[in-house]
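Just below is one structure, and these are the notes that go with it.
Note that one protein chain of the assembly has been removed; the remaining protein chains are unaltered in position.
Up next, subunit A:
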């Protein structure tokens, strides 16, 4: 009898002071009992007891037999863990989806293969070597009373292109509706009111300045900012003011003061004379009449500026050419 006692199956009950948290859905047990003494001792026996508790609750679940294996359905996890990504936002239906829902139109799946009448074979509905492919026709019958000189092959290609373009604009419109924005037509209006310039429309110099400014915008005023390979150093690094030393011969100072005085003297005379003559309505009436009647004389710098603007406008047109074309197509 004593021997029998030794081989008798062991018990599965485990005593705990605080009820542990058991989440069978995650196969998790959180033992809340405080550990007395050294943590590193009795690791195995504590782990065994906790595992036993977890397994006790797993074996409570309803078991199913599937081909020699015994399965249990796990309940939903209860232990709160953070999500990996945001909760998806509800997508606004497209215009077609709205219309289809209203009319009760259900999506139908087309068969993957269609019967090709010409080759008497089953061929893919779409894609490479598809059945009933009208782009592969080598002859088209001209309909009755139609213009025989028209290129009907070209017409088919054009119509296909139009359908594609129409679909693309519809897609973009739906997207804009989902993002709650509108599609912008033409170049950005932000630049004209001075709120930031589209980086694509920035001149080389503007970009250069922006880069230089960004580079010095660090805690160490760009001292440790490495440049790229072959990059120019800051073009418009601010010039430092330089002051004359405090000590030195007095003759230098006198000379400098005299120079300043001379400069002021020279300047003053010129300006006053001109202004005075105009104010007095003096004898240069001829000149003034000329100014009234025609345009003011063009200065060299003005000519330059105009040319530069002309080039800029031409450039912009060139750049916008692609988008303009696309829009035009969609309208048709």
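By our rule, a contact is a pair of C-beta atoms (placed from the backbone, for glycine too) under 8 Å apart; a residue touches a chain by one contact, two chains touch by 3 or more; residues count from 1.
The criterion applied here is as follows: contacts and distances are computed from a predicted model.
A chain of this complex does not appear here, and its UniProt-recorded name among "Ribosomal protein L35A like protein", "Exosome complex component RRP46", "Ribosome production factor 2 homolog" or "Pre-rRNA-processing protein RIX1 N-terminal domain-containing protein" is "Ribosome production factor 2 homolog". Touching the chain that is not shown, out of A:87, A:139, A:219 or A:233: A:87 (per the contact rule at the top). Although one chain is not drawn, its touching partners on subunit A can still be listed: residues 8-12, 26-35, 39-40, 43-44, 46-48, 50-52, 54-56, 58-59, 63, 69-74, 77, 79-89, 91, 171, 175, 178-179.
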